[in-house]
Structure formats: C-alpha cells, structure tokens
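Below is a structure I'd like to ask you about.
Here the complex is missing one protein chain, while the rest keep their positions.
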Amino acid sequence: MFGKSDVIPGRRLTLGITLTFVSLFLFIPLASFVLFASGMGLEKFFAAVTDWRNVHAYGVSFFCALAAGLINSLFGLIIAWVLVRYDFRGKKIMDALIDLPFALPTAVAGIALTTLYAQNGLLGKFFYSVGIESAFSPMGITIALIFVGIPFVARSVQPVLKELDPQLEEAANLFGAGNWTIFSKIIFPELLPPLLTGFALAFARGIGEYGSVVFIAGNMPYETEIAPLMIMTKLEQFDYQSAAAIAIVMMILSLSILLGIHGWQSRQLKRIGGVVGA
Amino acid sequence: MFKFKKWAKVFLTAGLIFSASVISGCGGSDSATTSDGKKEFLNVSYDPTRELYAAYNEKFHEHWTKELGKSDVTLTQSHGGSGKQARAVIEGLEADVVTLALAYDVIEIKNAGLIQDGWQNEFPDNSSPYTSTIVFLVRKGNPKNIRDWDDLIRDDVDIITPNPKTSGGAQWNYLAAWEFAKRKFNGDESQIRDFMKKLFGNVVVLDSGARGATTSFVQRGQGDVLIAWENEALLSKKGAPDDYEIVTPSLSILAEPSVAVVDKIVDKKGTRELAEEYIRYLYSPAGQEIAAQNFYRPRDKEILAKYADTFKPLTLFTIDEAFGGWVKAHEHFTDGGSFDRIYQK
Partner (left out) sequence: MREPIWLKRTLIFLAASFLFVMLIMPLLLVAKEALSKGVDFYFKALTDEFALKALYLTIEATISAVVLNTIFGLASAWLLTKFDFRGKTFLGSLIDLPFAISPVIAGLFFIMLFGRLSPLYPLLQEYDVAIVFAVPAIILATVFVTFPFITRELVPVMENQGRSEEEAAATMGANGWTIFRRVTLPNIKWALGYGIILCSARALGEFGAVSVVSGHIRGKTNTLPLHIEILYNEYNFTAAFAVASVLVFLAIIVLILRNLVERANKNPVEEEIPTDDKNSSELKAGVAHG
C-alpha cells in the first residue's frame, strides 16, 4: 500500500502515529484481555455466556439502551433542528448544556436521577401517583441511559444540518413542495446517516453503562439486572473468566452495531460519490 | 485568522506538563516512602469502616510516634466493597494490612499467595478484633410490626438488603436468615429454601453494596425494613433518631470482620513491625473503645459492658458452628448455589 505515490504528503507519518496509538492504547490491552479470557476454554466460555440469568441481563441492557437510543434520536433531532434553524432566547445556553452529561460523573448523574425519580422524589411523586414506577424498574434504567446519551444524536446531526445547502430547499419551495415533503424527501435523507451514527453511539454507550444505572436500577435478578452489573458480580466472586466472557459478548454486540453503521455509511458515500463522478 | 502559533504554544506547554507529570507519576511510584521521607502505610478496608479507621489512624499515629517513639509514618486508608477491595489487593494494590468484612475475602488473598497460612491464628479471636451482628432497621413506630425473621416473609413487607453476590455484608444477612429457617424447620431443606425464596421475593431493591442499601432505605424511602449490619443501623439511627427503630431478631449471626497482615507486601516494604503493631493495638483498650464508639461490638468484656446500652444482648451463633467455616458457607453464593436457586424459575 505504500507503492502508490500520494499527492498529499504525510501518509507514513500519520500511519505511524495512528498505529502506535491504536496498538498502545487499544490493541495491546484488548489482546491481553482476550488472551486472558481464552484461558478458560470454549466449554466454560459458552456456559458463562449462555447462562439464563446473563442472557436476561443482556436483554435488559439491550432493550433499555434501544429505548433510550430511540428517544434520544427523536429529541436529539428536534434539539439539533431547533438549534440550527431557529433563533430564540436561551439558545446559546441550550447549545452549551447538551454536552454536560459527558462531564458529569456517571455516579453523580445516577444519584441525582434516583433522587428525582424515586417514589419520594420531585418527579417520582408524579409518576408513582399515576401508577408508573419511574425508579428501580426498567424505566429507571432507561431514564439513566437517556441522560448519558443526550449529546450523541444532537451533536452528530447538528453539523450536517448546518452544512445543508439551502438552495435545494428554496428550489423545492419554488416548485410548490410542502414543508413535510421538503423535510421527508430532501432534508431527512441527508440527516439519516448522522442520525444513525448518533443512535449507534448512544446505544453502544448505553449497553456498557454502569455507574449511573446501578443507583436507579434496583438490580433485581431476572428483572432489572444489567449486563455490566453481571460482570461486576462475577468479579466480586473472583471469577475473572466468566466476567471476561460476558464482557466479550457485550463488546461483540456493540461493535457489530458500530461496524454495521460504518459499513452502511461507507456504502452510501461510495454511491453518492459515484453519482457525482458520473 | 486562526492563530496557530498561540495554539502551538498551548499544546507545547501542555505536552511538557504531561511528560513531567508522567515522569513524576512514575517517580512517585516508590510506594514505601513519600517525598518527605516518611514511610507510607496502607490499610485496605471495606465501606462501613471508614469512620472507624479514620478515628483509629489518628489514635494509632499518636501511639506509634509518641508512646513508642518510632519514626513518623503516613497512614492511609482505602475503602470499597469488601470483595472488590480483596480483588484490588490480589491485582496489585499494595496493602500493608487488610481489614475486611469476611474471612472469605482474606482467604482469597491468602490463596493468591500474599498472606501466609495460619493468619487466622496470628491474632486473638480468629483475627477479628471487633464483631457485629445483623439486625433490622424499621421506620418509627414499626408500622408493619416486624419482630423477627418470620415477619419478613409476610406478603405486606417490603425488604431492602444488598446482594450477597456483590456485598460481603449481605452474605451475613443471608446466612443469618438461613440458620433461623434451619432451626425453625429442623433442617428440612425444602422448607428452608421456601422460606428464603419468600424472603427474597419481598426484596424491592437489591443494591450492590451495604451503603447503597442503607441509602435506598433512608434517603429514598424504599421498603419497610432494612436488613443491616448492627453498626450501620446504629449509625443511621444516630443520624435521625426520630425516624427509625432497631429491631433485634430472636437469633442472629456473630459477624466477625477479619484483619490480617499482608505478608508479601510488608516484607517487601519493610513495614512488618508497624503492620503487626497496627493490628495488635486494635485489641488494646484504646482500640476497643474506638471500635465501640463506631458501633462495633468490642471483644473486650469491660468495654462491651460500658456500652451495654448500645449493644443489646441477643442469641448469636458463629459461622463455624452453623456452617462449618467460611469456605463451606461460601458455597451458598457460588454460581448455582442456594442463593442463585432462589431466582431460578
């Protein structure tokens, strides 16, 4: 791959830096972990992976992360739209606030959310009075995951929405296309890739989230036990290998989602590129 | 235009700070001494002993430097779930002594080769200088009229307890309930299992640690009863004497938190004398007094009598009597053990 002469310089340098970092910070730690887990043998691996309680925990993590990802997609899209297209008081503040979930330690978020949504909390009072258990339930887990995932979709969509060529919309408007048609036929297809990226990131983050969830989950076996908690449980029992097995399943799950999105996007890019090229 | 030079300077400075900090981080890794030449000493303990060891370290520091006239030392402490702390020591956290919730956690460190065999006979009373037990914390006036373990399986009772799989303290809870049922049903396995199943069926939040469970009960208002360490229950009651009552069941377990010198580490760091004195002093009247003040039952009879108001007498059994030691008792919590079977459909 070095045979071809590039017009732009820096291939070797950037490749070198990138590979050094990737191996130092990602690959070697990951490999040592996989190597360690592989010591247990396939039989034990599968026993740990297919244990019904663990399977149930993946399920809880998966569906709560999915629900949180979808809710964040909807609101993330609205937030990005509002921030890019409209002018209103407090816009700057709203724009700045979105990143805060990143900076707040997950444990603090978990504690604050549990305080709010527990039966005696400010918002919990309302939910429990209408018969919804907003804490110590799958809904509680979803709330925590929504919190940690807020920035992903909004921040993925925002820049793309900003770069959209207004001429297309104006043209469509001239031809008498309605708002909904313009949105669904012209704008939305452009926003779909960043929306999916944002969703995938929020989803992947949600599957692995531990710090904020343990406080609000209730942690009941077969009900509100999340997969990261199962890992912690195995570790507490000094069962490193089962912990590693569950971790590997979760990694594969999230990674395949991210890979799927990447693959889909690069195909999309190629298609668009092809049209332009023709 | 983008002022690149300014940014480059920022990055350069930051880079220098970074490399300096990494170097200083590595340089400071000689964990036996601090920069001012003082010896550093680490006690790795579990969550509910924070206040106890904060007070004890102060007292011991005085004892070590003033009474014994030894060279100055920095006493540090680390707290977390008991199992997690034991794991950290196995994974390389350089603890001079461990003071953990269960003998089983110390046994795991021993199995990793860091502590010598026979550690439990190294100090008096099974190397357990203070004890505790399991009691019930209920809301003021005991509205659900909870008196004993029997009441916990009633349909109208909501229970808070931590998960025995992630919390050392909760293993005491579980074993106490199990022994109660065993005596009640004359050892009939299926009835005991039924009892445990009903009890855990009433659990509304299964927190991962003892302190989390107390928070769920106290701060979030979850549940009617908290099954807790006596020291935690007393601490909660001290914080809000008008909100809670402590109920002592007819039978409970003698919880014996274990202490040990981590032989490998103290020999490497040269802190054996200090570590042994640190633990021995826990058994002295001064150490026992501090334990009692922090709601742990002292081994010293005189000091226990002095705090008789705090520590109500109740029938206690030991792990060795009821389960034949920790290694056996721990089988309840292994994968597929009796605790897991409660939740199997």
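For reference, chains read A and B in written order, and residue numbers begin at 1 within each chain.
One rule holds for everything that comes next: a residue touches a chain if its C-beta (ideal position, glycine included) is under 8 Å from a C-beta of that chain, and two chains touch if they have at least 3 such contacts.
Predicted model, so just to flag it, every value in this text is computed and none were measured.
Shown chains touched by the hidden one, complex as a whole: A, B. Touching the missing chain, out of A:G59, A:P138 or A:G211, is residue A:G211. Of the residues in subunit B, those that touch the hidden partner chain are 1-2, 4, 11, 14-15, 17-18, 21-22, 25-26, 28-31, 42, 47, 50-51, 76-80, 88, 90-94, 112, 209, 211, 214-215, 219, 235, 239. One chain is missing from the display, and on subunit A it is touched by residues 1, 6-11, 13-15, 17-18, 21-22, 25-30, 32-33, 36, 75, 78-79, 81-88, 90, 92, 94, 96-109, 111-113, 115-116, 122-123, 143, 146-147, 150-151, 159-164, 166, 169, 173, 179, 182-183, 187, 194, 201, 204-205, 207-211, 228, 231-232, 235, 243-244, 247, 250-251, 254-255, 257-259, 262-263, 266, 269.
Basically, only the chains that are shown with their structure count from here on.
Here the spacing of subunit A and subunit B, counted between their Cα centres, is 36 Å.
Within the complex formed with subunit A, the subunit B residues making contact are 81, 83-84, 86-87, 90, 108, 163, 165-166, 203-208, 212, 219-222, 333-335, 340, 343, 345.
Subunit A makes touch with subunit B in their complex at residues 51, 53, 114-115, 118-121, 135-136, 214-215, 218-222, 229, 232-233, 235-239, 242.
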